[in-house]
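== chain A ==
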Amino acid sequence: MKNNNWKKILKDPYLVAGGIITGLILLMIIVGFFWMPYEPTKMNAAEKLQGASLRHLMGTDNMGRDIFSRVMYGSRVTLMIAIGTIIIGAGVGTIIGAITGYYGGMLDEITMRVIDALFAFPSILLALVIVSVYGIGWVQLLVSLGIAFVPSFARIVRGEVLRCKNMDYVENARLQGVSDIRMIFVHILPNIKGVMASSILIGFNNAVLAEAGLSYLGVGSQPPYASLGRMLSDSQQYMTKSPSYVLGPGIIIVLMVLGFAFLGEGIRRWK
Partner candidate 1 sequence: MRYIIKKFFMTIITLVVVSFCVFLAFSVIPGDPALKKLGMEASPELVAQVREEMGLNDPLVVRYYRWISAFVKGDFGTSYSYNKPVMWLIAGKIPNTIILGIMAFLITVVVSIPLGIFTAKHENGVIDRVISVTNQIIMAIPPFFSGILISMIFAGVIRLFAPKGYVSYKDNVPGFLWYLLFPAVALALPKIAMTVKMLRGSVLDEAGKDYTRTAYSRGNRTNEVLYRHVLKNAMIPVITFLGMVLADMVAGSIVVEKVFDVPGVSTVLINSISNRDYPVVQTIIMGIATIVIVINLLVDIVYCVIDPRIRIDE
Partner candidate 2 sequence: MEVILDVTDLHIEFHDHDLPETAVEDFDLMLGKGEIVGIVGESGSGKSMSALAIAGLLNRHAIKKTGRIMFEGVDLLTCDRKTLRSFQGDEISIIFQEPMTSLNPVKNIGWQVEEALFIHHKEIKKEERKKRAIEMLKAVGLENAEKVYKMYPHELSGGMRQRVMIAAAMIGNPKILIADEPTTALDVTVQAQIVELLKKINRERGTSIIFISHDLSLVSQLCERVIVMQQGNIVESGSTAEVFRKPRHQYTKKLIAAIPKIEL
């Protein structure tokens, strides 16, 4: 049985490609915790803007720093912020969605109006508002992206809770005197994990793209620390002289998103 599943997974091109890409990116990030070819912030005036070579896999930047090491560090930051964003967004969103969906009434009406208004608001703008109020930096970025992702999760969870609320097994549990909190967390929420899984995959990709976009705009981690978006914005003026400076971080962002997108597509087709 287990063997069969593996065969089925290996037959699906999306799952295989997604698994390989995501695996490589994760490997790169994990290795980066223990070892990087160069110190990512170490400058070397003698080796500015070099092309890709064996010494520098992605070449060096305008300050002679090794791009590959910076990419390793930067993708770690991006991944962490994306994970943090999802934890905040999905966590807070689930609680809000579950409570408003379960209790309904006036509270639900008001919360959903606010959530709808926030949802209509592009998440990059919401993040910019928060960053502009609380200042620039990765903590602010994390919090603001997290908040920006709350509405979509709250809406999804609320919808699912509304759907499950009237099912027979919930009615049964209610007749047996199960408390509201236990009902929400033990009887209802575990049933929506399928929907949550796909929302989290999609949300993760959006978070990676949003983090990259905001750090490209210069409101993410500040120099000298590397971030993929920032590297791209720095590299732009050297794009003709040193294409590897642009392509290195850019392709890593694309692969990061693509890996998860392929996995998501594969999982969707699986069902």
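Here is how the candidates were picked: all candidates are chains of the complex that A comes from, given by their letters.
Convention: a contact is a pair of C-beta atoms (placed from the backbone, for glycine too) under 8 Å apart; a residue touches a chain by one contact, two chains touch by 3 or more; residues count from 1.
These figures come from a predicted structure and were not determined experimentally.
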Determine, using the touch definition above, which of 1 or 2 touches chain A in the complex. 1
Residues of chain A touching candidate 1 in their complex? 113-114, 116-118, 120-122, 124-125, 128-133, 136, 205, 209, 212-213, 216-219, 229, 232-233, 235-236, 239-240, 243, 246, 250, 253-255, 257-258, 261-262, 265
